[in-house]
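First comes the structure, then the notes that go with it.
The other protein chains are all here in position, but one chain of the complex has been omitted.
Letters are used for the chains, namely A and B, taken in the order the chains are written, and counting of residues starts over at 1 for each.
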Amino acid sequence: MSLEFLNAFKFMKKDSFLHNLDPRAKLFLAIVYTITALLFNQIIPLFLIFLSLIPLVIIGKIFRQWVKSIRGLSFLVIFMIVLNTLFISLSFAIAMILRIFIMVSAFSIFFLTVDPNSLALSLISMKLPYEFAFSFSLAFRFVPTIAKEAQNIIDAQQSRGYEMQAKGIINQIKNLFPLLIPLIICSIKRAFNVAEALESRAFGSKKERSYYYTIKYTIKDWIFTFYLVLFLTAFIIIKIQFNIMPEFFLWGLPV
Amino acid sequence: MSAELPLIMIKDVNYSYPNGTIALKDINLNLYRGELIGIMGKNGAGKTTLIRTLNGLIRPTQGEIYVNNKNINTATIATLSKKVGIIFQNASHQLFANTVEDEIKFSLKSFNLSKEESQMRTNQILHQFNLEKYRERSPLNLSGGESKKLAIASIFCRDPDILIFDEPTLGQDAREIEFFIRLIEKERENDKTIIIITHNIEFAFEFIPRTILMADGKIIADGPTQKVLNCEELIEKSSLILPQSRQFSLALQALGFQNTDTLFSKAEVTKYLMQFIKNSSGSAQKR
Partner (left out) sequence: MDLIRFEKFFYRYKGNEEYALNDINLRIEKDDNFVLLCGETGSGKTTLIRCMNGLIPQFYSGFYKGKVFINEVNTVETSIANLSTEVGIVFQNPENQLIAMNVEHEIAFGLENLGVPPKKIAQKIEESASLTEIEHLLDKAPFELSGGEQQRVAIASILVLEPKILILDEPTALLDPQMARKIITLLKEIQLERKITILISEHRLDLLLPFADHMILMKNGKVLEQNSLEKAINGENFQKLNLNKPVIYSIFMKLREENLFEGRIPSSIPDAINSLKRYK
């Protein structure tokens, strides 16, 4: 699994229906999809849930990135197919894979379309303390910076003869030190730099904070939330009344 | 330069990042053994990308690179880094060992030397860089200047033929820059080829014989430093400014001083002014 996979979770500023929704609506989306995915073990209902993601991804203009996140899971997919088929059944394996795809996609949609600042604001509106919400969005803001730093560290070490591949588990762990230690040290230094810059801009002032940007739930957000509630309710009903569902719902591979 | 084959030949090299951005475009370059070359240009012009192609960190998407007449596209970074040593800007990106001594020994690991040889080389390099007193100290506890020296030492101990520095004079005062100059002068005596990426125009103008200017991934100039850094158009394109000695001689020319258009370096301007003032006071006395 390459670092490329992480790109599928990186926020990218775009003008789309999804991007313009309130972050809380999108969080609700991730939760709803996770719940519905966990409701079923059968291929067909999971597949339907998975399909319902595709129109969302398209109107969110994040199709390419979403495909990347699915592709990045391919290694895990093969691993799961082998393991699950051996111990249970191929049907079960496919169902599990679909489940993973759904949950990863749901969160991927969230991270791709919510900018960290809005995320912080939505956490605050849910009564989380400001410092907590802020450190959350700060972490996000610095992920690409740290990733770049990691690459620079790899380059610097390779330039003095460090080899990425090592033989044996113990050696592989030892081999991480030349990468991890500089990364940790640099991150700590960075944290200090960021902290002193924040202090120097009155962060932590005793005065009550004002908010220049605010998030507000609009009609669109309510409609979308309503749709999600319907979606969730529909699948809960299907689950409860599963025995009266048409035959093909229980379809599975003969393996 | 004699009619020998170039030590490094870069032929029609192009490189684009996975996301499509073009970082290097049609790079053609010949570097000869023993040369001291500067690479200058705007941030993002492709300077660090270019040097990374020389030790395999980056593989060109098009074109070939030959070092010592061998195409390096199949050589591993591990092999190439023995011949091409890059010292990056930020020393804290590589320092991690328990002691300064261990840091050097780590760089020597890939040579599979005997314990005695490794110790000997380590002692020698610590002495050369005046780092003996820090032998047992943690490399994370060194000052900025000392860690930069250690970073350089950890590449020097591998004795590569080609040395590449990325912004070696950044944040350094005159004394540290002097140490660096003496260091590269000594390496040139040992016939090493040295490439320096720098923003420091005065430094380049004074000490680097050949300069390459880059802009937007392309090489826009390649020649004697005094010529390259004297062309207003190229200076503008590379986001540089004229060396102060040249700015001064142009200002003198504007004021009406004769024979100033061939004055470039600090030494030349000084000599000119000394001569001029001596003559002026001489003629004043005659009156």
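The rule is simple: a residue touches a chain if its C-beta (ideal position, glycine included) is under 8 Å from a C-beta of that chain, and two chains touch if they have at least 3 such contacts.
This is a predicted model, so every value here is computed, not measured.
Taking the complete complex into account, B:Glu202 is the one of B:Asp26, B:Glu64, B:Glu185 or B:Glu202 that touches the chain left out.
Within the full complex, the residue among B:Asp102, B:Asp159 or B:Glu176 touching the omitted chain is B:Glu176. Residue in contact with the omitted chain (choice from A:Ile54, A:Met164 or A:Leu198): A:Leu198.
On the side of chain A, touch with the chain left out of the figure occurs at residues 13, 115-117, 137-138, 141, 144-145, 190, 193-213. Even with one chain removed from view, chain B keeps its contact list with that chain: residues 41-44, 143-145, 170-177, 199, 201-202, 238-241, 243-245, 247-248, 251-252, 255-257, 266, 269-270, 273-274, 276-278, 280-281.
Basically, only the chains that are shown with their structure count from here on.
Every residue of chain B that touches chain A in the complex is listed here, in rising order: 18, 52, 55, 57, 77-78, 81-82, 85-88, 90, 92-96, 106-111, 140, 154-155, 158. Touching chain B in their complex are the following residues of chain A: 4, 149, 152-153, 155-163, 177-178, 181-182, 185-186, 189.
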